[in-house]
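Dropping a structure here in structure tokens format, bear with me for questions.
Note that this complex is displayed minus one protein chain, with the remaining chains in position.
Moving on to chain A:
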């Protein structure tokens, strides 16, 4: 049986058997619905609470996560109780040690797996495009990680995590649409859909300014039948990544942050890092983002310009949405057969802290 690779994001959980060059077989929302214990209530929809086990990239609700993994592993992927396999997790940058220990404990004690491995999403995304060194700009739903990786090891001091992601862009879009349509009732999930459908990045600063003044509008029909027009708001959302001041944040745009991170690495590695830049994550797959990133990169002041790497041709389309998962599938093929992972025996002997020693 192949190892299972799981990448639990703030919005989407990617899971599947480790078959590289294929997208994950399960891409489901990282959400659990909490039904009331009282079965007799007739109107269940009022009492349903949606729980997000993963917030800003880190697992925050462990019970919900346990239930979600139970569903994914036993129902979704067909694991049988008593015959659990090996599992590989993709962790975001700066995952707290306690969280890694808790995850390995959960997997061995509750799920009784036979082998465990965890790796940083940044390293995995690079493996997916065939590199072991480079930098990744991973813009997900709940967080943005800018990481520098040299020969498969993340350089902690020059990697940064930002609590800025698709979630904040959705809220921004809701705010902007609320200004244009104060009377229309827009639920966050509607706005999320609108964002995914329409959000894009302007070609550069000037183009953005022009679009702010006049922009062709498109009509969009909401699920409840109302029709709204989406105009310059779609570009505002994309621009916020390059000018965080739109979100009210005192921070530099994504390209400058990347260059700043690289500057803390010893200069002999700069070329290797900048010329192997990977954009990944759901939010980075926004239309126009890559082109705008490349353009901003060519304008930046550093001597070496960041250069975005294209994924190999044999990789599935939209790799950036699940590059960490695909990278996980690639190393699962190496780590597990060579017994470099944490086995049940290792865990029993040393306890959860073994994850720090064997997995990185």
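In this text, a residue touches a chain if its C-beta (ideal position, glycine included) is under 8 Å from a C-beta of that chain, and two chains touch if they have at least 3 such contacts; residues count from 1.
As a working rule, contacts and distances are computed from a predicted model.
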Just go with whichever of "Proteasome subunit beta", "dihydrolipoyl dehydrogenase", "V-type proton ATPase subunit" or "Profilin" UniProt uses as the name of the absent chain. "Profilin"
Can you say which of A:1, A:35, A:50 or A:157 touches the chain missing from this structure? A:157
Touch with the missing chain holds, among A:14, A:234, A:292 or A:358, for A:358
What is the set of chain A residues that contact the non-displayed chain in the whole complex? 97, 150-151, 153-157, 264, 266, 338-340, 356-360
